[in-house]
Every structure is written in C-alpha cells, then in structure tokens.
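Note that one protein chain is taken out, while the other chains of the complex remain in position.
We just call them A and B in the order they show up, numbering each chain from 1.
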Amino acid sequence: MTSGGLEAGGQIPGFIVKKIEKEVYEIFIGPQHPGSGHMRIIVRLDGDIIVEADPDIGYVHRTMEKLSEVREWLKPIPLLERMTIIDACNVTLPYVNALEKLMDKKPSTRASYLRVLLCEINRVASHLYGMGIFGVFIGHSTMYMWAFGDREVFLELAEALTGARLTHTYPIPGGVRRDMPQELPGMARRAVRYMRRRLEEYRKIFVDNPVIVKRLSGVGVISKSRAVELGIVGPNLRASGVKYDVRIAEPYEVYGELDFEIPVFEEGDALARTWVRVEEIKQSLNIIEQAVNWLETHKGEPVIAKEDFDKLPKLHKEVYEREGRVKFVPAHATMKIPAGKAVARGEMGRGEIFYYVESDGGITPYRVRVVTPSARNAIVFKHVVPGHTLMDLPAIYGSIDYFPPESDR
Amino acid sequence: MTGEPVDRVYVGNINVAAKRARELLLGKLKLGEVVDWATTFSLWPVHLLTSCCGAEFAATWSPRFDAEQYGALPWISPRQTNFIIIEGTVTRKMACALRITYEQMPLPKFVIAMGACALDGGLFYNSYNIVKPWEVVPVDVFIPGCPPPPEGLARAILQLRKSIREKKLASRWLMEGWRPDRDYVTPKDDVCKWWRP
Partner (left out) sequence: MNSERIVEEVKNVLGGLAREIAWRKGYLEVLVEATNIIEAAGKLKSMGLDHVKSVTAVDYPKESKIRVTYHASSYSREDLMGFIVGLSVDLPRDNPEMPSLVSVWDGSVEFQEREVYEFFGVTFKGHPDLRPLLLIRELAEKRVLRKDFVVKEESIYEGVPFKYD
C-alpha cells in the first residue's frame, strides 16, 4: 500500500485521519487498558509531557436519573446503589434522607445507628478497594492482594448484617430492613482489631515504602485554592488542606453524637491523598466500635419509625419479632410522597454525594438528580494532569480514586 | 570442542521418528485433545471492564477466592488473550470497544457474560443506552445474579473449561476454521457508528 492515500486525505474505513499540531502526539488510553478503568482519556503529548488531557467518560452511563423517574419511590434505591456497589449504603442513604425530608419522617435512633454502622463498614471496604486498585495501577501487586484480601473481612461483616455482599439495599424511608444479628458485635470487634494491626503493616509496605514515596510525592499537586475552585470532594479535598466533611458540616443520622476526627493533610499530592485514606480507615474503625457498643446496650426499639411499626399487621410484627427482618405491606411499594423539592447530601468513601429529589405528589419521583463524588473529581483529569509525564497519569488516576460507574451514573 | 572442524552431524532415523510422532500425536494422544486440554489451562481474560460487576471480577482474583488456580489470569492486551469476561451492562459506547477487543483476539476465543444486565438488561432493561452483549459477541456462559458472587464467576470458568473439552471447541475451531456449536455473531447494527465522523 502506498502512503499517498493518507496524505491525500483518503480514508480507510474505520479509521480517522486528521491533522494534528506539529510535534504533538495524540494517545487514546482506554477503555480497554489496564490503567484506564471504564473510561477513555485522550492525552496529547509533547515528548513525554502531557500538554492536554481530555477525559472521555460515559462508557458506563446507565441512565439512572431517567429510570428513577419511571419507577415507584422505593425502586430507585436498588437502582441507584449500582452506581457504586462497593459503597452501597453510603450512596443510597442521602436519597432515603431526601425522601424522609419530603415525608417529614424521622427514623428511629436504632435505625440511625445501624445505618451509620453499615456506612462505616462500607467506607473501610471502599477505601481498601481504592488502595488495591491504586496498587495495580502503579505496579504494586502486593497492595492489591492485601487490600482485597482484607476487604473480604468487611464484606463478610456487611453480609452478616444485611444478607448481601455488595448490594445491601439496607436503608429504606423510615428505617432499615433488618436488625443486627446476635453475633455481629463480636465479629465487628474482631474485624476492627485485625484491621488496626494490618494498617501498621500497610504503612510499612505501601505508604512508607521508599519506592512508593518517590513515585507519589509531588505528583498531581492540587493547591488549596485550586481545589476549592475545581470543587473536588472527599479525601482529595482534605489532602489539599480544606477541612470539609459532610459528617461535620451538616451532620446527618447520628454523626453529631459520635466521636471522630477528620484527617487533613496540607501537601495536596498523590501521597497525601493516600495518607488521608489510611487515616480515614482508622477513624471509621473507631466509629464502628462506638456504634456496636451503642447497639449492644440499647435494645428493644424497632428498626423502622414508630408510626410505621404500629401500622403493621399482626403477622408482620410476628415476623419482625422472630427474625428481626421488616416485612412490608404491599401499599409500601406504591406509596405517595407529598409534593416538594428536597436536597440531601452525605459523605461517601470517595467524597460528597448530592441528591436533588422533586416530587409532584405522584407514585414516582418527578426528578432525581444525583451528583456523585467521582463526577466532581473527573475535572482533575482535565486541569491537573497536564504538565506531568505520561508515567504519572496512572499515579494521579489511582490517587484520586476515580470510579467510572459512579461518575457516569 | 578443541577447535577441530565438525564434519558430520548425527541425527536419528527420520522415518522412524516421524512414524513414532504420528503414532503418538494422532493415535495415542489425538492432537485435538491436547489442544483442548491446553486451552482449558490457559484462559487469559482481557482487561476490559464494562460495568460495576468489575468489583466482583477483581475480588475473584483476590487471595480469598484465588481464581488463578483455574488457569485464568487477567492480562493486558487483546493480542495475547483469548477470553473476555463481560462484567455487567454494556452501554452503546462500550459495545464498540467490546466488539473491537473481540475482533483483535486470536482464535479460539471465549466469552463469559456476567450478571443479570448482560443476560437481558437486568435492572436497566428499559434503559435507552444499553445493548445486550449477546447481540454483539457470541457468549458461551451466562452467570445470573446482580452481581454474581466471585464463586459464581469461578464456577462459570470451570463450566467453560468443561464445555471446551466436551465439545472440542478449541481444536475444531482451529482445524475447521469455524465454531462447532453456533453461528458466528455479527452485530446487526453498526456498534461503532457513533464514533465515526
């Protein structure tokens, strides 16, 4: 084949021929790539330096906002949970909170504690998932093996509490689906003890490892003012020195009564973002202990709102007494919610999630808008990555813990 | 060797060697079976993540479940792999990537579709942005569940290995140039239409 066809603007079917600037090289990374996840990043390189990065997302866009509008109020809960199945309770809790705001309903305190317990279990599992994937990205397989192995401990805990490894569908308007089983407090305490010991080993092999420190420090630096301008969230924001956490800023559930700290680092680089995750796991372990202690000493309250529980028929109450599981009357599936607009937010493992729920008084939501932490962190690719070498791209990607299904919804 | 020139090379009797090899490969071992047997122990899933079942896909290769013991390990490039695991929903954008990846892989190649979304859409069955993966690539094993647990994926890999050996998928595909059990799937629509200018 002669090269004349291309120079003359001839086209090979399936290929795009276009002119690029002199000495700028365009690379498409993903979606089939070990370092891209479910997305594509189009980077333009000058030598080895990235001059422009354009995240091409939407490969996992499953139209959850539209589908929520055609399903009854309860059904979006399992639907929206699929955005981040590794963090399933955190991602659906603000939706449930928004419904509760519209209905003027308050969950029982026991339900709130159970929600917080599952949220923190999920947060630990989510951080471990992020660190494991980060390990794969920068070629540190041991971290992947350790983090995924230890994540199973917390999945087991969630399974004992809710019955499902990942997709719990645990919070529902007014309460939770199941009560805590008898053996959970013991399991949780053992898991917490085990994880505290393991974190010390993580520090030795990963975050204090000289190879990792050289690879990550000073990479992908986001200054405090830039982080605020870009509106990034979660551990990435706190690594840049902004002390913002929804659990402190606008305490939901029982976070106001619990004792925990918000780790903040000033450096703003990839290493600081990893450190924030490690420190957050420690705080989550503290919360799990507190929640379990409370739940063990305060028994007897139903796990759904009092007014709902009184309305249940006798048979359903018996099921609750016997199995600790809430059985609903069919009317729950087609309940109507008073018209209005509500906003709710919560702190996921990856950052702040925002829900806007509007009701017109019908049996389905009029509009559900959800902005996930990854959707807000995606801007980092465009504005922070340029100026780094191509080798730094996986390090930055892994350190912001970007999860495409969450971002694309 | 002490620097003396070599003037002859000793070889065996080539006729005898050829006869023995023929007897061994075709008579005793049957080459096709060797191919099938070898393929079952070298399934390399390509690194293509389509949706959220990827969380369980990653957990399957974690220390607790250790799917590497079944002879499968995710590998990076489609040119060196022979196996796709579709993790859940395939969107319209991803369908193009899925098909291109499938086309790039050498024969024989296999597909496992994971999760309810890959079966019939699952929770997203009336979404405007999804395609059914069996319309894009031929699927060998479906796993139900949303998401299927890692045990389910491990079992599907075992099932695939079983059907490769029972149906002689790999050897017949190589020798006869076609898949013995079904027609070659080509997508009805142009899945990459959106990308062309």
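Throughout what follows, contacts are C-beta pairs under 8 Å (C-beta built on N, C-alpha and C of every residue); 3 or more make two chains touch, one makes a residue touch a chain.
Quantities reported herein were computed from a predicted structural model and do not represent experimental measurements.
From the options A:147, A:219, A:276 or A:344, the residue with contact to the chain not on display is A:344. Among A:44, A:75, A:101 or A:282, only A:101 touches the chain left out of the display. From the set A:33, A:61 or A:277, the residue in touch with the chain omitted from the display is A:61, counting the whole complex. Even with one chain removed from view, subunit B keeps its contact list with that chain: residues 92-93, 120-121, 125-129, 132, 134, 142, 181, 193-194. The set of subunit A residues touching the chain not shown comprises 57-58, 61, 63, 65-67, 70, 98, 101-102, 227-231, 237, 242, 244, 249-250, 340-345, 352, 354, 356, 358, 366-367, 369, 371, 375-376, 378-379, 382-383, 408.
Quick note on the criterion: only the chains that are shown with their structure count from here on.
Partner subunit A is touched in their complex by these residues of subunit B: 46-52, 54-56, 58-59, 61-64, 76, 78, 89, 91, 93-94, 97, 100-101, 123-124, 126-130, 146-147, 149, 192, 196-197. Across the interface of their complex, subunit B is touched by residues 14, 16, 31-34, 37-38, 58-63, 66-67, 70, 78-79, 82-86, 129, 132-133, 144-145, 148-149, 151-152, 155, 165-167, 405 of subunit A.
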